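I am attaching a structure below and will ask some questions about it afterwards.
For this depiction, one protein chain was excluded, whereas all remaining protein chains were kept in their positions.
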Amino acid sequence: MSVLEVEHLRVEFGTENGPVIAVKDVSFTLEKGEILSLVGESGCGKSTVAMSIPRLLGDSHVTLGGSVHLNGVDLSAYSEKRMQEVRGKEISVVFQEPMTSLNPAYTVGNQISEVLLQHEGLSRRAALARAVELLELVGIPDAQRRTAAFPHELSGGMRQRVMIAIAVACNPLVLIADEPTTALDVTIQAGVLDIFRRLRDNLGTSIVLITHDLGVVADIADRVAIMYAGRIVEMASTAEIFAAPTHPYTRGLLGALPSRAIMQANGRRRLTDIPGLVPSPSTDPDQCQFAPRCASASIECTAARPTAEPVAVGHTVSCYHPAVGAML
Amino acid sequence: MSQKLITAKRKTVSSIPRPRWQRVVRRFARRPMAVTGLILVVGFVLFALLGPILLSDPNQQDFAAILQTPSLAHLLGTDDLGRDVFARIANGARVSLMAGVMSTALALIIGITIGLITGFYRGWVDVIVMRIVDVMLAFPFLIFAVGLAAILGASLTNVIIALAVSQVPEVIRIARGEAMAIREQEFVSGAVADGARDGTIMFRYIAPNAMGAFIVQATVAIPAAIIGEATLSFLGLGVQPPMSSWGIMLTSAQQYLAQAPYLALFPGIAIALTALGFNLLGDGLRDVLDPKETR
Partner (left out) sequence: MSEQPVLEVSNLVKHFQSGSRLGGGRTVVRAVDGVDLTIGRGEILGLVGESGSGKSTVGSCIARLTQPTSGTIRLLGRDISTLSRREMRPLRSEVHVVFQDPYSSLNPRMTVGQIVTEPLRQHHRGGRAERNRIVSDMLERTGLSLELVGRYPHELSGGQRQRVALARALVLGPSLVIADEPVSALDVSVQASILNVILDLQVELGFSCLFITHDLSVVEFISDRIAVMYLGKIVETATRAELFRDPQHPYTQALLSAAPMADPSSARGRERIILSGDLPSPTEEISGCPFHARCPVAIDRCRTEVPRLLGVTSPEHQSACHLVTAENGAPHIKQGDKNLVHNAS
């Protein structure tokens, strides 16, 4: 049984300018000790997926569809009170912006032990001792002293590590990390990714890692789900996605990477870009949403929406004309 | 504007961008509140211009009919000297609107210029100007105006000058704050890199982006200046009879508050409606002039 099963997730926000369908139809499973990466460009719905799994979009303007199962149990059956116990203990979230996610008025040690007091019923003293251990786990030097620090006294990288320490304090089954390293420098990012790897290896944590950086994916993910306009358009193992991408959008993303620049005949470097713009999230026509930007599009593509079909073991794609073989 | 020629030359361009004022008018017309504000303001201006011509003589005294409640003969009643209140409100509108609008406009022109310059350049000029502004702001607005009007002497022009000068420090403070905030934005660095002169940066880049704050200030200041004129006139420092204003009516109605409350009520309503009108108009203008506003 999968640790996490998300089926036909749909999230709609009602706004002044009409509905915004941020997530149209997203399904995936997450196994124990697996790192699944959710990749896509800005606005494709990654953060919305991250927020809706632990039901953090507790807003009346939001309509949700589909289901989320944690260890086989449907979370929609849980009361809000029961969800509060699940959050932080079974499912934890690390957000993109470490600055705003920490409470500036409390010390780091205080904020970590708070979670432990709430979920684990530890004594204050024991919680503080555990907080020191956790800070050591996430690689903060001089952890004992740092527990007394306030968030503004720490660098961005350290704050992000504190956020991770809070998220893993109760040894959650599932850790959802939304762009955890986007605001960090590469040398710091490498350290943070290393922590995720160790959590997975040592504690068996399952991780949903949301990112737009294919470099991060290549580095750490076991499996990858490529999102476009509120849907997963391709899903495969990391090796397979990079070696044999089949969806035209996936191939476009890979071709756009500067490290994969093509040398032209005239000796000039060139990147393949994806022409056109991301479609408006307010509608969901019955067609392939990528069609206006797709070089392989045919009449079929605008007649009906393609469904996810397997092209290899553990590799699905939603496209009528999936490409075969490696990219140039 | 440049786009006209470009689009004219290249026939392929499908949509010709409309000139800005049309867009502004269109967006303005779509806001009922803004339109209401405009109607109120225009209504009062017309009332001020035409009222004294069409209505009876506001200074005609009728001792047979003093302190009358509103009736068909005197729509808004009569005052302690038997003068028609409606005609007097029309007559007073001129002075009140002039004092309110002119003094505020003058204060904005002077205050914005000084504020933008000091906020943009900072330095010792700024330090000196802000010291003076702080001292001036330490006095209540009216006390300052009263003192100034006493020195200048009683006349409508001097009332406007006194009210304008007393408003200037507040406008400087606001404009300086806006200039200091906006000059740190990257598009100002972009303008410097374009080779823009300092004046261009202040008036083409900073001022338009501070427009919202200036409009808000104007809508607050106009009613305040109307009341200010009243106080000056009440103290004998403003317009002299037979000229009148809403403020004079309001203050002189005080002694009859018990017998004839409507005497204070009607000029009060006129002031309130004017304030409302400028407020709605200001809000509307601020929105339609902001290209980011989507409606």
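A and B are the chain letters, set down in written order, and residue numbers restart from 1 in every chain.
Just so it is clear, contacts are C-beta pairs under 8 Å (C-beta built on N, C-alpha and C of every residue); 3 or more make two chains touch, one makes a residue touch a chain.
Computed from a prediction, not measured in an experiment: that's the story for all the values here.
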Among the chains presented, those that the missing one touches: A, B
Contacting the left-out chain in the complete assembly, out of B:G82, B:G147, B:G177 or B:P208: B:P208
Among A:S76, A:N103 or A:S155, residue touching the chain not depicted: A:S155
Among A:M1, A:L277 or A:V324, residue touching the chain not depicted: A:L277
Interface residues of chain A (partner: the chain not displayed): 41-42, 139, 141, 155, 157-158, 185-191, 194, 212-219, 238-239, 242, 252-261, 268-275, 277
Interface residues of chain B (partner: the chain not displayed): 1-3, 5-7, 9-10, 12-18, 185-187, 189-198, 200, 205, 208-209, 291-292
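Operating definition for what follows: only the chains that are shown with their structure count from here on.
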Euclidean distance of C-alpha centroids - chain A vs chain B, Å: 54
